[in-house]
Structures are given as structure tokens and as C-alpha cells.
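Note sheet for the following structure.
What follows is part of the complex, with its chains left where they were.
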Amino acid sequence: MSDQIQSRYADGILSVSFNRAEKKNALTSDMYAQLADIFDHRATQEDVNVVVLTGGRDFSAGNDLEDFLARPPTTGSDTTAPVWEFMRALSTCPVPVIAAVDGYAVGIGTTLLLHCEFVYSTPSTVFMLPFINLAAVPEFGSSLLMPMRCGYVKAAEMLLLGDRFDSATALQYNLINQICSSDNLMACAMTTAAKLAGKSRGALVQSKALMRRDMEPLAERISVESDAFAKRVASPEAKAAISAILKP
Amino acid sequence: MSDQIQSRYADGILSVSFNRAEKKNALTSDMYAQLADIFDHRATQEDVNVVVLTGGRDFSAGNDLEDFLARPPTTGSDTTAPVWEFMRALSTCPVPVIAAVDGYAVGIGTTLLLHCEFVYSTPSTVFMLPFINLAAVPEFGSSLLMPMRCGYVKAAEMLLLGDRFDSATALQYNLINQICSSDNLMACAMTTAAKLAGKSRGALVQSKALMRRDMEPLAERISVESDAFAKRVASPEAKAAISAILKP
């Protein structure tokens, strides 16, 4: 395995970094395969409460175009392509994912943020969904998720014009949680990671799974939540948490 | 019936108050049962155009935890539990519900706001969805409704971190309509209530029902609306309203 994807673990937090700074972290098939492996086999372990995804100076300039032309997906339903494997693994990751984003976040570098729970970026981050400029279309759920985030007319701006936009716009459009200075970016992300590391993993996994369920009738959602809730509050950890509050 | 839930009626407006100030309006099974009864049998009467729900200094500190431990729901699908009966009655209330919220709005005190049409709060309101801290999960549709209100990453903040947040955040996150001073809170709510009291009840009921339909294909929604619209504009009250506008 090359060192273009790096990961390390401490105290419930799995940190994953893009490490191809000389190419602004443009992502290759090899890197996607490594990411898929990490998200499938390490991030799912019981000792992980949260994943932090980052890239240093540049989050990612997007798909490496030379690699993409050399190894195009054979069809849209070629779910064995490494990029597909990575995005499936990311979008089904059972624990929360925090992205810390600076510099370029272009193409899939923006798209993948739609599958994270927390996104922190900086005043110098450059976001872009340039697919229309390549005569292509939105990818990996962005045509569904962008209008749900920020409303249809603002999603149209981003997806049909393909212009770059900054963190202030991303914040207004509900793509990110907060703007941090570059110096403070990792501290922001790690503060949230530490909070999540302190929560019940079972409750985190179930809460995330509930939030990510597909649209369904409200009554069905309430019923599903309620089953989960009742089982949760019957658990020893929930009883202990509630009793702790009640103690004088 | 205890006086921990109070209601009174005037001029089309049904006012319902939590009245257990010494416990910051923590809600008990008994209170839920009374609320369910009011929402099922009084709020649905033809003379009611709107319900105003309030709690004085504190809206509600949430479920009374001692009562909850003493009378836990037997299962998540125990739809005979008083809390379930209340939330079903609230979420199917045919007329608009206005919440006037000050002080603590914690747990179900925030969750229930997602089922109201108008929410006014104050600079000192404290909102919180602390379920994750109790090793529990979101309840009564909040895992569906929160991401629809404010976008996924901001919903993740509230549901996965479980921190308290204030009215400025609630306004930004589309949970409330307006921030009013504590002195002015009831006046804000009653002004909107009076406006709604002046509308056609039939049109209000149908408009709310349309807005609360579950997700469906746009073409189906247009068709359903259109049937309702045609019947409405054929009604004497609609004809009178249109004719009044046309009169010189």
C-alpha cells in the first residue's frame, strides 16, 4: 500500500488523510481502493466512534483526470470501480464522519462532503461542482442531496453553473457546519471528534442510521424511532445515564 | 383532572398551557393524557381555528425522568402510552398550532415544536435534544424532520452532539419563526392566532393537511392540490372573497 492514504487511531477516533500534496490530493483508483478498505474494515470496528477525514493544505482537487481517462468506469452500474466502492463505503459508514477541509475541494472533493456528518472549512477553501463544464452530470447523490440541503434554486446555481464558491456561501447553503481559520481547522474537527468519542457508540450508530434513512411517511419514521428508543432506554447505559441525572 | 394542564377558549383560539412551573413544566404521564384529550376532543371542534401552546416562564424541561423510569413505555410500538397518544394527537391536529416558548425547551419540549406550524421564542430560550447523552435516539419524527428543516450537517450537530442551543441558532436552523422579547412573546403568538382566527377554517384545515402530506411525486401532489383547489373556489365563501376583491 502506498502512503498516499494514511490513517491512525487514538481514543475512539480514526483519522484518515489524503497525502498526495504535490497533486493537490487528486484521487486515483489506487487511493479510492485504499479508502474503501479503511472505511469497510477499520472504520466499522467497535473501538471507533468517529472518523476524521482531511487532506492538509488541499482537501482534494477531485478525481485525478489522467487516471480517470486511463481507467474509466465501464458503465454507471460498474459498482466494482474503486471510486464506487469508496463512496459506497463512505455513505454507509456506521459512525459519524467529520471532514476538515482547506484549499481545493473540487468535484468529488465537494460531493463526498454531502455524505459526512460534520464539515469544517476555512476562509481559503475553494468548493466547486464542475460537472456541467465537463458536459457531465451530478454524481453520487448530489442531485438529490443538494436541493434538500439548500433549496432548489441555490442547488441549481451550483450544479448548473459549475462555478467555484467559498466557505461563506457553503455555510449559507448548509454544506458545512462552521468556518475555522486554517490554523484552527484541525482543532475544530478534533474537538467535535472528542465529543463524539465520549458518546455511547450504540446510540451514535442508531441515531446516524435514523437520520440517513430514506424519505418515508412520517408515521413510519416515528414508529421506527420509537422501537429504537424503547430498546435504548431499556439498556443499562441509558438507565445509568438517566439515574446519574436524577441523583442529587 | 389536575390543573397542571390548563385550557381556555375565546374567539376561535384555544389556548393550552403547561402549568407545573415548580418542575419547569417537566411532563408526566398524567399531563400527556390530559393533553391528548384536549387535542383529540377540544382542538378538533368546529369553533376552533387555531391552538396556542405555551408554558409561562419555562416551556418544558422535557419528559419527567422520575415518571419516565416509573412508567417506561413497554415497547416502542406501545401506542397506548400517554406520551404517544399526545404526540399522535398533536401531530394530527387539524388546525394550526402556535407554540410560544420561553426558558427551557428540552427533549420532547423541543421535539414537539417540529409538529407546530408557528413557533415564537425568546432571547433566553434554551433548546436541547439531549437524547444522545442519555444513550438514546431521536424521537417522534425528529430524525426525519430536522434534516428537512435545516439540512443534514446542522441536524447532525443538534442530534449527535446533544448540546443546548439558543433562539438565534433555532431561527437560523428554521425551527422557529421569530424571536420576541419575553414581555412580548404572548402578544406575538396571539397576533398570529387572531389572524388565523379570521381565516376560513375549511381552507386552513385543507392547507395544513396539504403541507403535512408525506413526500410524494410532485405530479401526484399537484393533482391532489388541484382537486382541493377546484372544490374550494366553487364554495360560496371563496366566491364571496373573490367577488369582494373585484368590487370597485
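For reference, chains read A and B in written order, and residue numbers begin at 1 within each chain.
Quick note on the criterion: contacts are C-beta pairs under 8 Å (C-beta built on N, C-alpha and C of every residue); 3 or more make two chains touch, one makes a residue touch a chain.
All values derive from a computational prediction rather than experimental measurement.
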| item | value |
| --- | --- |
| Total identical subunits in the assembly as filed, 2 in place | 3 |
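Just so it is clear, only the chains that are shown with their structure count from here on.
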| item | value |
| --- | --- |
| Rigid-body rotation angle, chain B and chain A, from Cα fit (steps of 5°) | 120 |
| Complex interface listing, chain A residues touching chain B | 96, 114, 116-119, 145, 148-150, 174-177, 192, 195-196, 199-200, 202-204, 206-208, 210-211, 213, 215-219, 221-223, 225-235, 237-239, 241-243, 245-246 |
| Chain B to chain A touching residues, read off their complex | 65-66, 68-69, 72-78, 84, 87, 91, 131-148, 150-157, 159-162, 212, 214-215 |
